[in-house]
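Can you read through this structure? Questions will come right after.
The complex appears here without one of its protein chains, the remainder shown in place.
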Amino acid sequence: MSLLSAIFLLPLLAALVVLCIPRNYKFVIRLISLGATFAAMLLALALFARYDAAPVENGFKFVERHAWVSVSALKLDIGWHLGVDGINLGLIVMGAIVAFAAACVSREIKRLEKEYYTLLLVMTGGILGAFASLNLFFFYFFHELALVPTFIMIGVWGHGENRNYATFKITIYLSLGALLALAGLIALYLQSGANTFDLVELTKKVKSRPLPLAAQSFIFPLLLFGFGILVSLWPFHTWAPLGYGSAPTATAMLHAGVLKKFGLYGLLRVGIPLMPDGAGAWLEILALLCLGNIVYCGLVAMRQKDLNLLIGNSSVAHMGFIFLGIASLNLVGVTGAVVVMVAHGFLAALTFGLSGALREKTGTLELEKLGGLLRQIPFLGAALVMAMLAGCGLPGFANFVGEAMVLFGSWRVFPLVTTIAAWGALIIGAVYMLRAIRNILHGPGKPEWAELQDASAWVKVPFVLLLGALLLLGIWPRLLIDKIQPSVVPIIAMAEAKSADKAVRPSDLKKGAEDAKQRAVRPR
Amino acid sequence: MNVGLEHYLTVSAMLFCLGLLGVILRRNVLVIYMSLELMLNAANLALVAFSRFNDNLTGQTMVFFIITVAAAEVAVGLALIVALYRKRQSAHVEDLTSLKL
Partner (left out) sequence: MSALLVLLLPLLAAAGIALVWKKDEEFSAQLSIGAIALGFVLSLGLFAFTPAKPQEFAFNWLAVGDLKISFGFLLDPLSKLMLLVVTGVGLMIHIYSRGYLHGDRSFSRYFASLSLFTFSMLGIVLANNLFMMFVFWELVGVSSYLLIGFWFEKHSAADAAKKAFLTNRVGDFGFILGILLTWLALGSLNFTELASALDGKALPFASLVEPLNRLVGSTNWWTVHPNVLATLVGLLLFMGAMGKSAQFPLHVWLPDAMEGPTPVSALIHAATMVAAGVFMLCRIFFLLEIPGSHALEFIAWTGGVTALLAALMALQQNDIKRILAYSTLSQLGYMVMAVGLHAPGPAMFHLTTHAAFKALLFLGAGSVILACHHEQNIWKMGGLHDAMPRTWWTFRWGTLALCGVWPFAGFFSKDAILASALEHKNIPLFVLGVFVAGLTTFYMSRLVLVAFCGNARSEAASHAHESPGVMTWPLVALALPTLLAGAIGIDAFIAKALPSEHPSPNEGLLNNLFAPFNHNILAAGFGLLAVVAGWQLARTLYTNAMSDPLPEKIGVFAKMARDRFYFDELYAWLIRVTQETLARLADWVDRWIIAGFVVRGTHGTTELVGRVLRLVQTGSLQTYAFLFAAGVVLVLAWQLLGTSPTH
């Protein structure tokens, strides 16, 4: 078992162990879950530390390959192929850290602990496995492995009277999205003629013989909307706030933070490089749709009366920046999108974790009922303020770096969309985030919360961890960006192989400058 | 008269139809069960006939499988019917509609 496979096989193994433990040994079950996720986190950090940005063949490191099913008669070839490059490295590390934080906050679960922790560990293993897989079969398989526990967890351990409706909604939406994506992937498999699900092989094949235009133009929308539904692309977003609002804290953290990025990762890894022409036709539409996320969902967030619905909507809004970065399809924008993916993972986990802690203390998340809590719970309050400010793009937190890069990248391609997105980032985001702080933490203290106690030292651990990660990447972004950038370059190169006429590039600018100079010099 | 493949197949088809009619029309579960066996044996007959006339043993191998599996199936099926009878005091299909919503 190599380092990479250990990261996600460890939680899966731990899930099996937990299954074998009698349900009365709650402490042992929790200990094993914490231990497994903690070990996975340490392994992921070791992976991050050992990863260097030096170029290698195919661009992937820590590669692990085994044959699995190979039936030549059926033209079927499914192999076990793992590997990391700059793009999934950050996601795996982020996922492992969030998984540990999620295991930490799972203290709130008070019934059916054994089943809960089993599902949590399966979900963790599935998420990390999906990001590590370079074979589209396992890529999809691990995603489903993580997705199914999500539904069960919301249904069984969820909160609120809308729980059942939310479970139905999220299940149907996400299954539909996954199904569309699956159809796209299978079509890709059939149309590429490579007869393999192996991403590296597929890439090689497509490089030498691009997919036929007709195939691209129907596969790409399948992937775009399939993955888009998984990432709550407007207008397929309504499952997200409701689902997160009803989900148990750890599930919301893991799904909103990590699993949701699967769709974006798939779009970036599979959709855009393999189908540059199919993508070219849709990118402008994608840029417009992401305004739906940023502005529309931001406006919706302004009207929410429940903290979880507010941050659920804001999480949907943040997805818009990632879509915008991807749509801009240049080095700065796409790198920025990857940074936002990682940063938002930490942020979403942090905000949902904090709202969970708040609900545990007060029993409600209705903004009207809360108020003046900063005096009672200084640590949770300060962490919430920091999370909210990070959410509205404050420098010093990783989100700012990513969002700024997205704006710089997309500005060349979609100036108008970028202007509106900047409004959404700076103003609309600030309006609802500050409104939440104002209603929950500021104002005179209310008598019903006078007895509230701040978080104990153990409760603080996950929040300190997540805040630390956000701050570290915000202050020293090169830590991540220097690793991402070399891996984005080939994707951009493949995407630009066909659609080379869309963006304003610096070379154009220089040329434009010279033209203009000549024009200026020319006598009228 | 020379007995050809058609004769075997005709007999097999007739047996199959008899069995099917039995399954659809009879009310007693035990009889339905016997009719099912009849259908299986119709298939066996056809397979053996094909095997004989095509000079290929695959069909006969298949029949062995079917007979073995059918034996196991009979054991399980009869056990189910007995269990059902004990619970419901009836072996008539009209009484067994609890699948309906």
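Here the chain labels run A and B in written order, and each chain numbers its own residues starting at 1.
In the analysis below, contacts are C-beta pairs under 8 Å (C-beta built on N, C-alpha and C of every residue); 3 or more make two chains touch, one makes a residue touch a chain.
All of these numbers come straight from a predicted model, not from anything done at the bench.
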(request) Considering the entire complex, write down the shown chains that touch the omitted one. (result) A, B
(message) Touching the hidden chain in the complete assembly: which of B:M14, B:A79 or B:V93 does that?
(response) B:V93
(request) Check the options A:A130, A:V300 or A:I322 and report the residue that touches the missing chain. (result) A:V300
(request) Specify the residue from the set A:A39, A:L76 or A:A430 that touches the hidden chain. (result) A:A430
(message) Going by the contact rule already stated, which one of A:L389, A:A455, A:L470 or A:M494 would touch the omitted chain in the full complex?
(response) A:L389
(request) Mind listing the subunit A residues that contact the chain we can't see here? (result) 169, 172, 235, 238, 242, 296-297, 299-300, 302-304, 330-332, 335-336, 372, 374-375, 389, 393-396, 400-401, 404-405, 407-409, 411-412, 415-416, 418-419, 422-423, 426-428, 430-431, 434-435, 437-438, 441-445, 477-478, 481, 485, 504, 506, 508-510, 512-513, 515-517, 519-520
(request) Quickly run down the residues of subunit B that touch the omitted chain. (result) 20, 23-25, 32, 93-94, 96-101
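Just so it is clear, only the chains that are shown with their structure count from here on.
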(request) Give, as an integer number of Å, the spacing between the C-alpha centres of subunit B and subunit A. (result) 56
